[in-house]
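Written out below as structure tokens is the structure these notes cover.
All protein chains of the complex are present and in place, except for one that has been dropped.
The first chain written gets the first letter, and so on, giving A, B and C; residue counts start at 1 in each chain.
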Amino acid sequence: MDQTGLIYVLGFGFAATTFVFGTILFSWLITHRRRRPQKGLPYESGIDTIGDTWSRFGLAFYLYALLFVAFDVEIIFVYLWAITVRTVEVPGIVAIGLFLAILMFGELYAWRKGDLRWQ
Amino acid sequence: MTAVDPETRVPDPIELDRAEEARLHAALGVDLPPRPGDEYAGFDTVGIPDRPPQTEREAEIYTLDEGEMLVNMGPQHPSTHGVMRLVVKVRGEVVVDLDPVLGYLHRGIEKLCENATYTTVLTYVDPMDYLSSMHNEHAPAIAFEKLYGIRAPKRAEYIRALVVELNRVFSHGLMMGFLALDMGGLTPILYGFINRDETVELLSAISGQRMLFNFFRVGGVNWDVSDEFISRLSSWRSNVGRSIGDNEALITENEIFTARTKGMGVLSGERAIALGVSGPNLRASGVPFDVRKAHPYSIYHELEFEVITHSAGDVYARYLQRIAEIKQSLHLIDQIVDQMPHGPVQAQVPGIIRPKPGRAFGAVESPRGLYSVYAISDGGPNPYRFRMRDPSFISLQVMPVLMPGHLIADTMAIMASLDPIMGGVDK
Amino acid sequence: MAVTTPGKQDPGKQDPGKQDPGKQRPALKEPGHKDPGAILTRDSGSERALVPTETSAPIIIPDQATGDALLREFGMEEHPKGGFHGLLEVIPTRADWLLDLIRANSLWPLLSGLSCCAIEMMSSATSMNDIDRFGMFPFRASPRQADVLIVAGTLTTKMAGPLVRLWEQMPEPKWCVAMGTCTTSGGRFKRSYSVVQGVDRVMPVDVYVPGCPPRPEGLIYGLLKLQELVKQRRGQWTTYVDRGPQRLAWEGDVR
Partner (left out) sequence: MDDLRRPGSPASRLGRRRALTAPAVAGALVRALTDRFPELAGTLWTDEDTVEVQIDGARSVEVLSRLRDDPELHFWYLADAAAADYGVGEHFEVVYHLYSDLHPAWLRVRARVDRSSPHLPSITGLWEGAMFHEREMFDMMGIIFDGNRDLRRIYMSPDYRSFPQRRDFLLPDDAADSSAAGVNPLERPETWDLSRFSEEVAHSIDPILPLGTSAMAPGPEAAEIEADETDADKSRPR
């Protein structure tokens, strides 16, 4: 069985985890820890915060978040297509074009409905 | 080791202060007020103390209904032009109500001036509106000359008008930079500061200081204009248009700038008058009120200039108003340099003047509006009462009127267009 | 139309206020004057007697002991001493020996200007005289990312609480530059009733920059001195914890 693919995946996984947790560990080791009660307080230009922030947010935030998630996921597929654009010449472009058209249609609908205007 | 040996009691400034306070109370025959107990307040209470709202307006602001939140655009904020704190009631991104909390830079200048001689008062007022110190000194100088019954010689009046207009040029130039900076544009502030630094080098050539000039005296000015200054002035005059022009080219037609400022914070003429706005902000709303024309002081009745007004009254109109006023000031400077007579620059005034008991009201047109001083003298060396009306303090009342309904980011554009200076606001 | 010439006031209707306020100047100025007792103790309506030096809300700067009490309350310790941390405490101090060199050349100031000196601070940050050359450019807006707190302007009693809050919320190691004579010692507003007579009354200061306002070159010279200070104190971690002529235990109106 050809192991190279597996080695690549394992190697990449290992590199990612060590890089992430390695830097956190290194910075934990390097820095001094001086905990003061005020350091933990929320920063709001030097003043205590007023009231609590558990209040119901407007709908506009939710709609923006939805649109963002849609386009964020789309980037993953576009990225995959971009890597293999040489091998999948024309059918690839057609496929990704269709995919993007559908997403753009969703965006157009949101735009016409006025979600992008910030109420 | 060089430890200070423990048994010597090193006097601690706080004990000394308390000793001095005790002596003060003994002098007044009153016992000391009880010191508040040191109950532990790990988190120093600097926010809104949770006591019941005292006034209607406070109750109106600090009661939250559905989906609203109180946010502190507090004393330390990238674009509050100093230490102003705005308690903003926000629903989502839209500002619902606003309460400016001032006093974070209140230094008690008026109380200090009541214990200072008339000449020292001119130094106390410098750091008030620290971007237009020449105007700060001009109003008290006029008021004290009225009290003392003296007039500055002709050349001194011309020099005063010259330095005052130079100050107006760089103050408005900075306003253009701050307006773009508060909306995220980083380059115009650099051009604004280039223009400011060149002008300030010029002013320091005549007054010796870059910012708090202390250049005016009762009855004249401190230094005469040297011809080296005149040559630097002409070279400055020739290339002042460059940095101002660069700024204009960057901002005026920029569609993001126009989109965010046109129709934003519209202030009608009557509302501006009712709210006490003055200066470029008032003229941008169409009211032609300029103290230099309304009550000509110094030599403005001999110079030819006209009062420019814009009618729109929004942030863009206030920006255009300042550009027009810069050009106006340059035009004035040219006239002043041409017509400047020869003669003394300081009238014969004793060191400590003791004006006759009376009252005087001196008003000048500062880059932020009507800056006036009301001085009462009682014959002694210090003014009995010294009151300063700061234009940015009074025109701050416009914010709770203009800002509700806009997004948080736009409130910064509106405040930058008002161009308040916290030193003047908090006196 | 008998218009009394407004210039001359007939003495009959002269009200005391207009006549000659000078003569009414109270004899209060001289110390030891006993008469004012009547004013001060008279109970005027709802307010208590008007005692001249009233204290405002006490700006209680949290001092070491009270802070530790709260930490213990949450089961935390300021310096985890001994045991696992004790051994590892060597690593940060040795690392500081090298990191302080890096920190010296990238001191990020906090974007907080109080008054006139802030304009000169901005002028030192813009293109005419540039502190970006020394690695101090981005004026961080939040204290969480700032190394240096340049106190530029007059610190008033009302601003003392928030400024100390900003100072406490900056991560170690942090430095403080007091720019201007008002900041250093009350300067032009000596003995004002609402100005803190010197920032070192509320927080430890490393570099004092004199001048009112100091020229941008003066501030840059002060910041270069701060760089030297950082390089000299390399690895001296104890100097960050409690240092300098400071008053940490502070209460009452900051005179």
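What we mean here is this: a contact is a pair of C-beta atoms (placed from the backbone, for glycine too) under 8 Å apart; a residue touches a chain by one contact, two chains touch by 3 or more.
If you're wondering where the values come from, they're calculated on a predicted model, not measured in any experiment.
Undergrad: Omitted chain: which shown chains does it touch?
TA: B, C
Undergrad: Who touches the missing chain here, B:L233, B:I376 or B:M403?
TA: B:I376
Undergrad: Which residues does chain C use to touch the chain missing from this display?
TA: Within chain C, the residues that touch the unshown chain are 1, 3-10, 13, 15-18, 21, 24-26, 28-29, 31, 36, 39-40, 44-45, 47-48, 50-54, 56-57, 157-158, 184-185, 190-194, 197-198, 200-201, 208, 232-233, 236, 238-239, 242-243, 245-247, 255.
Undergrad: Please give every residue of chain B in contact with the chain that is not shown.
TA: 1-5, 8-13, 16-17, 19-21, 23-24, 27-28, 49, 51, 54-58, 102-103, 106, 108, 110-112, 115, 146, 148-154, 219, 273-278, 289, 294-298, 301, 347-349, 356, 359-361, 363, 370, 372, 374, 376, 385, 387, 389, 393-394, 396-397, 426-427
As a working rule, only the chains that are shown with their structure count from here on.
Undergrad: Which category does the touching pattern between chains fall into here: line, ring, star, complete, or other?
TA: If you draw each chain as a dot and join those that touch, every dot ends up joined to every other.
Undergrad: Chain A to chain B: how many Å between their CA centres?
TA: Here the centre of chain B sits 46 Å away from the centre of chain A.
Undergrad: Counting only residues that touch at least two other chains, what does the list for chain B look like?
TA: Each of 42-46, 74-77 in chain B touches at least two other chains.
Undergrad: Could you check chain A for residues that touch two or more other chains and list them?
TA: 37-38, 41, 45-47
Undergrad: Under the touch definition given earlier, write down the residues of chain A that touch chain C in their complex.
TA: 29-39, 41, 43, 45-47
Undergrad: For a test of understanding, state which residues of chain B touch chain C in their complex under the given definition.
TA: 13-14, 17, 21, 24-25, 27-30, 33, 35-36, 38, 40-46, 49, 74-78, 82-83, 103-109, 111-112, 123-124, 127, 130-131, 189-190, 193-194, 196-197, 210-212, 357, 376, 378-380, 384, 422-423, 426
Undergrad: Considering only the defined contacts, which chain C positions touch chain A in the complex?
TA: Against chain A, the touching part of chain C is residues 62, 67, 70-71, 76-80, 85, 88, 91-93, 95-96, 99, 142-144, 161-163, 165-166, 168-169, 171-173, 237, 240-241.
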